[in-house]
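Please read through the structure below; I'll follow up with questions.
Then we have subunit A:
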Amino acid sequence: MIKTTAQKIYVALIFIFMYAPIATLMVLSFNASRTRAKWGGFTLNWYVELFANEDIMQALYNTLLIAFLSALFATVIGTVATISFSGMKRRNRAIFMSITNIPMLNAEIVTGISLMLLFLTLGVRFGFGTILLSHITFNIPYVILSVMPRMKQLNPSVYEAALDLGASPAKAFFKVVFPDLLPGILSGFLMAFTMSLDDFIITHFTKGPGVDTLSTKIYTEVKKGIKPEMYALSSLIFVTVLILLILVNKSPKPKDKVHKAERN
Partner candidate 1 sequence: MSTRLIDLVHITKSYDDNTVLDDMNLYIRENEFLTLLGPSGCGKTTTLRIIGGFEKPDQGTVLFNGQDITNLPPNKRQLNTVFQKYALFPHMTIAENIAFGLKIRNKSKAYINDKIKYALKLVNLDGYENRMPDSLSGGQQQRIAIARAIVNEPKLLLLDEPLGALDLKLRQDMQYELIRLKNELGITFIYVTHDQEEALTMSDTIVVMNQGYIQQIGTPEKIYNEPENAFVADFIGDSNIIDSIMVRDELVEILGAKFACVDKGFGTNRPVDVVIRPEDVDLVKPEEGTLQGVVTHLIFKGVHYEMEVTANGFEWLVHSTDMFPVGTKVGIRVDPYDIQIMNKPSSEDEEAVGINE
Partner candidate 2 sequence: MNKPVRKKAPAGVSYFNQKAMTAPYLFWSAAFIIIPLCMIFYYGLTDRSGAFTLENILAIASPEHAKALWLSILLSIISTLVCLVLAYPLAMILTAKNVSHQSFIVLIFILPMWMNFLLRTLAWQTLLEKTGVINSILSFLHLPSLDIINTPYAIVLGMVYNFLPFMVLPLYNSLTKIDPSVVNAARDLGANGVQTFCRVIFPLSIPGVISGITMVFVPALTTFVISNLLGGSKILLIGNVIEQEFTQASNWHLGSGLSIVLMVFILINMVLTAIFDKKGEGTAL
């Protein structure tokens, strides 16, 4: 019994460690004082002013648009690549996986610099486009790594059975293979979206003047002091995601429903 209590305390401490900064930021978003250092009383002011701050709103718009578009493109390219993986020869598979692992294992600063040098050499104008291309690049591996396990679990006979029963290859694929991959594709998309949203380093090297995401905007503000509106915005985003997650977990899964119906 002592053992399990100690275990619970340990897990709790780690979670406090992980979530203490988040709690701090939420508290700061209600702080009437402009500085982080002291508590100046409770206010909802920052939540109101947030929506009037055009810079922040523009950065939020950029962030969400880049996250959505890069996740979308990465999901398409990554999924198509993973599907082609299953028919590959062993050696090609190994090469394929090594390439996929490069952005995962490489340092973000190196990836950022390398892309910066590429765009410089090509003479591309730094801005929204270069950020988007970079985000797609580092998002593809996350999609591949979440679709791959599903792909490996696939039973090829199912696809062959569909062909045998007269389905065209395209129909067989979309009717029997694709639904099996879908959960992996969706979680890959969400993963990519999240990674893009939280990225700072690669954006830092590939953005141009005048274009900011939330991350780069915060970084430029560090020296002169973060605007409390940022805390309010981050808290809003965090709470929204938290509520969404809780709702998704609470809603009964379709499979459970079927079982219950059978039992009744």
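With respect to how the candidates were assembled, all candidates are chains of the complex that A comes from, given by their letters.
Keep in mind that, in the parts below, a contact is a pair of C-beta atoms (placed from the backbone, for glycine too) under 8 Å apart; a residue touches a chain by one contact, two chains touch by 3 or more; residues count from 1.
Note that the coordinates shown come from a computational prediction; the quantities given were computed from them, not determined experimentally.
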| query | Which candidate touches subunit A in this complex: 1 or 2? | reply | 2
| message | Under the definition above, what is the set of subunit A residues touching candidate 2 in their complex? | response | 7, 10-11, 14-15, 17-22, 24-25, 28, 36-38, 77-78, 80-81, 83-88, 90, 96-97, 99, 101-111, 113-118, 120-121, 133-134, 136-137, 140, 142, 145-146, 148-149, 156, 159-160, 169-170, 173, 177, 187, 190-191, 194-195, 197-198, 200-201, 204-205, 214-215, 218-219, 222, 226, 230-231, 234-235, 237-238, 241-242, 245, 249
